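With one protein chain removed, the remaining protein chains of the complex are shown where they sit.
As written, the chain order gives the labels A and B, with residue 1 at the start of each chain.
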Amino acid sequence: MTTQPAIAVQGLVYRYDPELPALEGVDLEIANNAYLGVIGQNGSGKTTLVKHFNGLLKPTEGHVLVFGMDTRQASVGQMAHSVGYVFQNPDHQIFCATTREEIAFGPRNLGLSDDLVQERIQDALDAFALGPYADVPPAVLGYGLRRKVSIAAVYVMRPQILILDEPTAGLDRRSADELMRRVDAMHAEGHTIVLVSHDMQLVATHCREVVVMDEGRILVQGTPEEVFQEHAALARASLAPPPVTALAQRLADLGMPGHTLTIESFCQAYGRIREAHP
Amino acid sequence: MSLTYDLYQPGQSPLHRADPRVKLLLTVCASAALLTIQNLWLILLALAGVHGLLLGAGIRRERVVWIWRVTLPTVLLIAILWALLNPTPEEPWLVWWFVSLSAYNLAQGLAIGLRIAALAFVVFLWLFTTDQVELVLGLVALGLPYTWGLTLAMALRYLPTMGSAFRTISEAQQARALDLTQGGPVRRAKAYIPITVAMLISSLRTTQHVSYALESRALGALPYRTYLHQLRFRPLDWALTVGILLATGIFFWARLTLGLGTHPLVVWP
Partner (left out) sequence: MAEPPVIAVRGLRYRYPPSLPGREAELVLRGVDLDVARGEFVALMGPTGVGKTTLCLALNGIVPQSTGGVIGGSVTVLGHNARHTPVPQLARHVGIVYQDPESQLFSATVEAEVAFGPENLGLPRAEIAERVSWALDVVSMEASRERAPTRLSGGQKQRVAIAAALAMLPQILILDEPTAALDPLGRLEVFRVIEQLRNDQDMTIVMVSQDPEHVAAFADRLALLAEGRIVAEGPPAELFYALDQMEAVGVSAPQLAELSVALERCYGVSTRFMLLNEAEAALRAEWEPQP
């Protein structure tokens, strides 16, 4: 018996304008508890694709099934019980009078107990260092803070599938690290994560699987180790491997593995090679 | 999907290519003429004409439907109230308390209601076929200060955006598990309260940021400004202008001397 994928995309075509398809036939299966990175150049259709996962967009052709349910059959409000989506633009998401209310909005709709809601809100405020802004209207905060609020407001719902559309754009390192620590923890607890990002280092470090989008289609799919060695495809999609990987690939003649993704693995490989050739 | 973002719909029809001043003249003349008549047949004729122009200019059917959707409630309301509440000069079909109904009244109510739709169509005909740059250039060429033209163009640009902001926020709420398909109207109405607040805050911020952007791109730094595009008044534009003025002149002559269109049902009284 095969287990049901979290998300199944079949022959997905989407057009904003009749003449201009944004997605031109996407097939994709996202397993339960996957950690998927979606990368690709500007305008390649990443946002359009992930907006189908919680039903914000409905396919022009084809199907998107979330836990076996066709997104055309469910409202966004129902989908949101299992799928959380952090918008690319935080301002498309912020609508409450205070940061605390903003964060509380989702959990209240889930029908959780009051205590649990309070606990989660406090945890989210702490996780994103938003405590000092709890009573301020989020709309007047700076860009990075607004982004944090928009992430916290979805994180607080602990959705079974979490979709993040460029969550770290405009965040400093410390906030980005803290965010990714939380996301990793959710993944470890069994949640499914979909991360859209232009930060190759981030994708290489965290994702277990990567799809490269190009002009509304999937160009390559595989583990980050595989994908970041596909030079032709990456160049075509205006991408480049993260610096450490690029360096390792340049040093391939010395025996550096081309699939080195992190500083730790680079150091280990470096040590091994040193030992082999003293 | 309702009308999103921009009013202008690009195209290559003669109406698209006509000078914006000519289109403005058409809008003004047609509106003036419409406002002076209350004959049902003439209004229907005008509606048919403007539909012909819209579809001939390649404007999509959804947009035409959209105008009807927006204006229809007002049209019906006015038609019904007018027909029922106005005293009638003719023998009524029906009298009940202070309400009376006659063919005359019914036609007049319909004519006045549909006139609103016709006016809306005339204005949207102009907006759908004139892009923002041309609109501003046209107004500036007519002697309006640039900032006025810009303000009008921006208002037109942002009004539909407000509509899409409403949708965006509503989507955001649903994306956080607000289920509007269930629960009664009270629940729905309550869900709209935060949307309204949010729209207020977000439109304030947008206004503020846009004004920063305008200033920091040197708007008003010099007493004059130049334009990438220039309007060209072509022979066709002259022909159209003469045609519009002539038609308007004849119409008003007929209206004033022959009473054209004053009676709801009789074209020439």
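Points to keep in mind about this one:
One rule holds in what follows: a contact is a pair of C-beta atoms (placed from the backbone, for glycine too) under 8 Å apart; a residue touches a chain by one contact, two chains touch by 3 or more.
Computed from a predicted structure; not experimentally measured.
The chain not shown here is in contact, across the full complex, with A, B. Considering the full assembly, A:Pro242 is the residue among A:Pro5, A:Pro21, A:Gly77 or A:Pro242 that touches the omitted chain.
Shown as candidates are B:Ser13, B:Ser31, B:Asn86 or B:Thr206; the residue that touches the absent chain is B:Thr206. The chain that is not drawn here is touched, among residues A:Glu101, A:Glu166, A:Glu209 or A:Glu230, by A:Glu166.
Although one chain is not displayed, its contacts with chain B can still be listed: residues 5-6, 8, 10, 131-133, 153-154, 157, 161, 164, 205-206, 208-222, 224-228, 230. On the side of chain A, touch with the chain left out of the figure occurs at residues 16-17, 40-43, 47, 88-89, 91, 136-137, 140-145, 148, 166, 169-176, 198, 200-201, 237-240, 242-244, 246-247, 250-251, 254, 263, 266-267, 270-271, 274.
Definition applied: only the chains that are shown with their structure count from here on.
Chain B makes touch with chain A in their complex at residues 168-169, 171-182, 194-195, 197-198, 201-202, 205.
Chain A makes touch with chain B in their complex at residues 54, 56, 75-78, 80-81, 84-85, 87, 91-97, 105-106, 109-110, 137, 139-140, 153-154, 157.
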